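See below for the structure under consideration.
One chain of protein is taken out of this complex; the other chains stay put.
Order as written gives the chain letters A, B and C; numbering starts at 1 within each chain.
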Amino acid sequence: MEQHFPIQRIIDEEGRLIDASKEHDLTKELALTLYEQMHRIRTFDRKAINLQRQGRLGTYAPFEGQEAAQVGSALALSDQDWLFPTYRDHGATLTFGADMVRTLLYWNGRVEGCVPSEKHIFPPAVPIATQIPHAVGAAWAEKRKGTKNVAVAYFGDGATSEGDFHEGMNFASVFQAPVILFNQNNQFAISVPIEKQMHSETIAQKAIAYGMPSVRIDGNDAFAVYFTMQAAVERARSGGGPTLIEAVTWRFGAHTTADDPTKYRDQARSRDRVDPLDRLEQFLKHQGDFDETWMQQLQERHQAEVEAAVTAMEQFKAPDVNDLFDHTYATLPVDVQQQKEAYLLARGK
Amino acid sequence: MEQHFPIQRIIDEEGRLIDASKEHDLTKELALTLYEQMHRIRTFDRKAINLQRQGRLGTYAPFEGQEAAQVGSALALSDQDWLFPTYRDHGATLTFGADMVRTLLYWNGRVEGCVPSEKHIFPPAVPIATQIPHAVGAAWAEKRKGTKNVAVAYFGDGATSEGDFHEGMNFASVFQAPVILFNQNNQFAISVPIEKQMHSETIAQKAIAYGMPSVRIDGNDAFAVYFTMQAAVERARSGGGPTLIEAVTWRFGAHTTADDPTKYRDQARSRDRVDPLDRLEQFLKHQGDFDETWMQQLQERHQAEVEAAVTAMEQFKAPDVNDLFDHTYATLPVDVQQQKEAYLLARGK
Amino acid sequence: MATPINRQTEMTLVQAVTDALRTKLSEDETTLVLGEDVGKNGGVFRATDGLQEEFGEDRIVDTPLSEAGIVGTSIGLAINGFKPIVEIQFLGFIYPAYEQIMTHVSRIRMRTMGRYSVPMVIRAPYGAGIRAPEIHSDSTEALFTSMPGLKVVCPATPYDAKGLLIAAIEDPDPVLFLESMRSYRSFKEVVPSESYTVEIGKARCVSEGTDVTLIAWGAMVQVAQKAATVAQERGISCEVLDLRTLYPFDRETIAASVQKTGRAVIVHEAAAMGGLGNDLVTLINDTAFLYLRAPIARVTGFDVPVPLFALEDHYIPTPERVLATIQRTVEF
Partner (left out) sequence: MATPINRQTEMTLVQAVTDALRTKLSEDETTLVLGEDVGKNGGVFRATDGLQEEFGEDRIVDTPLSEAGIVGTSIGLAINGFKPIVEIQFLGFIYPAYEQIMTHVSRIRMRTMGRYSVPMVIRAPYGAGIRAPEIHSDSTEALFTSMPGLKVVCPATPYDAKGLLIAAIEDPDPVLFLESMRSYRSFKEVVPSESYTVEIGKARCVSEGTDVTLIAWGAMVQVAQKAATVAQERGISCEVLDLRTLYPFDRETIAASVQKTGRAVIVHEAAAMGGLGNDLVTLINDTAFLYLRAPIARVTGFDVPVPLFALEDHYIPTPERVLATIQRTVEF
């Protein structure tokens, strides 16, 4: 099956163009935008790990290594589209327009961190694969309304083993929902390598079970991700139904800050991998579009943005115990109301 | 995809051999055995429907039209193999060795009807697709024990939409369990036609998602079923792992006796279909192996067998209220014991 | 926009369900009906009979056989402008959707501080007593009444079925709507042809009494009523409450009734252990402790799986068992 689903690339690991047909599409503007966003979310990600180590953040799921996949896909969306992320996709949500302060709050166990900005970004799905049917339903709703909006479900390689992946894929295809099933195959589900997760050689081939188009791409090639996503989004918008995209990538670090990857894999395998940012930097350099001053400014800007977000997060109003109760129903049932009053009363004294 | 998974046949709808390579395998003995079993279970099935109409049986799920699929597959098994049926597969279980009286008892709501004979036949799975992982686990157990026994899961086209189908298929392939996933695609799940059930053209192609071999056959051609099943069983026994078989068939009657098929399909479509028994009868006639006296004897024998089973079922000891309680645990917990005693005491007076 | 409402006024419970669906489908274009066999077939109990012809395949949708898919997809529809009314063919087949209901349907409002909500109704026939095959007869309402964020409703009469289902569809929060199969066609009742609601959260006093409060819902209301009638003949006056909403249940009515009678007998089909009866015992313990003249009693299914149907009559509470318990409670 691998030969039926070859990994598609536009630039190689040294950042050289290999798909000549795309030459004119790789504008400087696009390359710089992709790089900039990837740099921004990496700055965020590294800061978050640091904060966690300092005890200023809860358990955190880093995405270093997956920036091209997350930024390339999110940049291909439009304002009215829907994004259904996992706990590892805040690179994508930040790129799409999620609030950085709220993203940090989320990792501090604050429910405010789940509340999306004006954009349609669902709170991260924690139970694996459950967001896939949600995305299908939201996309189906857009189709029913007659809009051209699409929905994207992000999910990992491990998620493909869950029933919800299957049931969501089936509904997507049966109802031809305008949804993109965006898989980041980082080749591990916590400690479980993909060979133990599935017997199929690729994830892309799973779409055949649903008569759904699919494509397997180099998820660390930001251009391949961007253009593949764009094509899938276009097809969905124009009534062509769903697409499964397998973006082959790699997480450099731990599953979460609570995880020790050396228990299950040789971290040298991470060090040997080409960094998606370096790869894009190489491309820019080959094109003569890389500018040290610009890079300097980028660093300063992102550093400042992230620092400001951290400050805002730390100065954010204290958790409000009312929020424990108030959002369970539109109108609180009597018993919950009584529990709340009794608890607040007892705390008062 | 249909061209990748053409429907495989050995005899055509008029009972003429079309796969010459199989000529010598289609022995008279095999043909007569297949016919005999198919005739036997049809006799049972029709009687059961009658009993239900007379109020002598509960709701019943008929399988008329699916006899070749059920008999052809079950005959390819050996005594020590495992069979995991649905509510519509008593044609297969009877062929494999299930007790006819108990089969009738089952449809009268008697738990005794769930208890297998010496053969390993699991009680019919009522929640759709749940039996698929069970079969995988039982097969995996055989592999662990180092035997050559296999397990078969029977399931319908509708079952492929459930998460359990997917998770079972994945486990089967990852652990290379000696299991046969035997699908009877009768093209309807109650009222829902297969086009609304899935967007894929075939069920066989779903195996690609798991890197699993699969084959699509004419499920009304008893020879095609038998030899395909035999090959899959052989592969499984010899360590070659699982196979998905899609046997395309048709149920002639209602989903169950509680269902009215004219609500959702034109029953003329059933009348136009070639009956799998007629087809085999034609084959026997082409071969000069059909004998009216034998047929007469067959009818009498099966009639007698079924009648005897009905009598035994109706004379079976009355339901025992102790069975309501006694099999919940190996040793009854105190509260259940107390509930039982109190109930029996109250009934006593 | 309103298409003509069924003029029939004497209805069975299942017809009242259809009538409620038709009413809301006519009134509210965002409503959709989704489920297995709900379209052409009109549902295995005919609860959606004729709706696809009337409202089209786009509004009445035959789905794949996939409960998690149905509920999961409906979440996406619900947060994006629609009101899915989902049919789960039997409550015993809702378990594949349990994760979606538990971790999403019931929590999305909380998780997004109200930014998104899931105004969805899940209808499910439940309960034993119609000689259905295995698993079809489960009565596991307590798996859902214990789920914060979800409401659970269970009508016992055609009138309430229509009014409560309309209320459930109009409710801004997700509602599990349980329909007793045994009650589907057991009797008819006059049901108004116009749209009306029965308030969620309010019990119904079926008959007033002074000696003991009987609390039941769904098919058990009739069982309790029968026991109450015989008890009356023996000089015991029963107040029969039909709970109607299983969460949030009507604390005030129950408390007031038991404070008056000093005794309570709870009747449900579900097993004793983990049954909603325990929550009611606690409520009474909390609100009527000093009024109690006897231990609160329950008549329930036994702590065993619902049996295959040959033994189901032994499993389901009967008027006789209820009566014996009333007697014991009064004589305590």
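Simple rule for what comes next: contacts are C-beta pairs under 8 Å (C-beta built on N, C-alpha and C of every residue); 3 or more make two chains touch, one makes a residue touch a chain.
All values derive from a computational prediction rather than experimental measurement.
Taking every chain of the complex into account, the absent chain touches A, B, C. Per the touch definition above, the residue from C:Gly50, C:Gly81, C:Pro148 or C:Pro192 contacting the chain not shown is C:Pro148.
Note that of C:Val61, C:Met110 or C:Ala161, the residue touching the chain absent from this view is C:Met110.
Interface note for the absent chain: among C:Gly76, C:Gly92 or C:Gly129, the touching residue is C:Gly92. For the chain missing from the display, the contacting residue among B:Phe63, B:Tyr87 or B:Phe171 is B:Phe171, taking the whole complex into account. Considering the whole complex, the residue from A:Ile18, A:Ala258 or A:Ala308 that touches the absent chain is A:Ala258.
The chain not shown here touches chain B at positions 82, 111-112, 114-116, 122-123, 126-127, 130, 132-142, 144-145, 151, 163-164, 167-168, 170-171, 174-175, 323, 327-330, 333-336. Contact between chain A and the unshown chain involves residues 58-59, 87, 106, 108-111, 113-114, 126-128, 158-159, 161-164, 189-192, 196-198, 258-259, 263-264, 319, 321, 323-325, 328, 333, 335-336, 339-340, 343, 346.
Where chain C meets the missing chain, the touching residues are 92, 95-96, 98-99, 102-103, 106-107, 110-111, 134-135, 140, 142-143, 145-149, 247, 271-279, 281-282, 285-286, 289, 292, 294-296, 298, 303-305, 307.
In the analysis below, only the chains that are shown with their structure count from here on.
Between chain A and chain C, the centres computed from C-alpha atoms are 41 Å apart.
The mean-CA centres of chain B and chain C are about 36 angstrom from one another, to the nearest whole unit.
Touching two or more other chains at once are residues 161-164, 196-198 of chain B. Residues of chain C found to touch two or more other chains are 63-64, 66, 68-69, 96.
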